[in-house]
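Quick one: this structure, given as structure tokens, is what I'll be asking you about.
All protein chains but one are shown at their positions in the complex.
Up next, chain A:
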Amino acid sequence: MKEPASDEAFVAFERVQKSYDGVTLVVKDLNLSIAKGEFLTMLGPSGSGKTTCLMMLAGFETATHGQIRLAGRDINDVPPHKRGIGMVFQNYALFPHMSVAENLAFPLEVRGIGKAEREAKIARALDMVKMGAFAGRRPAQLSGGQQQRIALARALVFEPELVLMDEPLGALDKQLREHMQFEIKHLADNLGITVVYVTHDQTEALTMSDRVAVFNDGVVQQLAPPDELYERPMNSFVARFIGENNALEGTVEQIAGGRCTVRLPDGSVIDAVPVNVSRPGERTRVSIRPERVEFRPERLQADAHTLEAEVLEFTYMGESFRARLRVAGTDEFVMKYRNAADQRRLRPGERLRIGWLPEDCRALDAA
């Protein structure tokens, strides 16, 4: 994570609210600071308000309440074309009646940049995305991945300090998408630009971002670097939304010294880190990542609580194994472990005792 270069954030949302119909709020009281040079991803399910936030930043939507600042300047009343923000659209929005070079020339022409300088910048931008040979083509003559690169080059050619990307990889197939994730990330790092990236693909968010803002229901649920988001989710929604997650419902028995014990419906007791619980007797939902579940007794802490489990299903996944277990009354408990030389495969019907490190198990809100 990069810290803001100065006290003043490069992009700042301050108490921003947005309503389309005057009845419901799509964005509820958003406060968000983005540092210069940061790659920030807005992640969330559709309808969570992330795209609306992006559109407000771009200037295509106006905030119903609150302020949006860019480089210390209030931009609420600045029209989109004067904000100087580059943007990559979901379906690229390359102008179909212009060639690639003309598409790239467009932002330079409207800025009154001379022909020679324009051509130099276009050539540089095309080289940057390795599309130098395609300047004369029409967008329709390019593949999806090529169009994606051109859209990127067009958003960068006028050297904006802030680039917004609205699900730019959504239309590509998996392999190309993964490849482009790294290219975009490298470009952003090399150019030192600030990127606000919107996606509903959590893998994309985790692999590319300096920080991820998880949106749900118009509210930022958690704003954190990817590792923190994955390993220390602050609430049930984030735990559920990011990666695979086991959730067990229960009641807090006691809390002390950064640890708590939770009693599950079947009477068994487990250890957890209290996150959203404050007193005994509270309902909670504990979250454990499948790959942090351990079933070999020698790998468990001696005094840790363990649970009875029965293997329901075993799946071979290549680099790893995945087992679905019946644990504490739920049939959807998942355990994953690496396909290593010293590991054994499980058989359905096998009975085990499973456990985990208490710090990997987080007692979250019951919602």
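The definition used in the following text is that a contact is a pair of C-beta atoms (placed from the backbone, for glycine too) under 8 Å apart; a residue touches a chain by one contact, two chains touch by 3 or more; residues count from 1.
Assume contacts and distances are computed from a predicted model.
J.: Report the protein name recorded by UniProt for the chain absent from the figure; options are "ABC-type spermidine/putrescine transport system, permease component I", "Acetyl-CoA C-acetyltransferase", "ATP synthase subunit c" or "Acyl-CoA dehydrogenase".
T.: Cross-referencing UniProt, the chain left out corresponds to "ABC-type spermidine/putrescine transport system, permease component I".
J.: Check the options A:G22, A:P96, A:G192 or A:G281 and report the residue that touches the missing chain.
T.: Checking the options A:G22, A:P96, A:G192 or A:G281, the one contacting the hidden chain is A:P96.
J.: May I ask which residue of A:M87, A:L152 or A:L307 touches the chain that does not appear here?
T.: A:M87
J.: Just name the one of A:R15, A:H65 or A:R111 that touches the chain not displayed here.
T.: Once the missing chain is taken into account, the touching residue is A:R111.
J.: In the complete complex, which positions of chain A touch the hidden chain?
T.: Within chain A, the residues that touch the unshown chain are 58-60, 79-87, 89-91, 93-97, 106-107, 110-111, 154-155, 158, 164.
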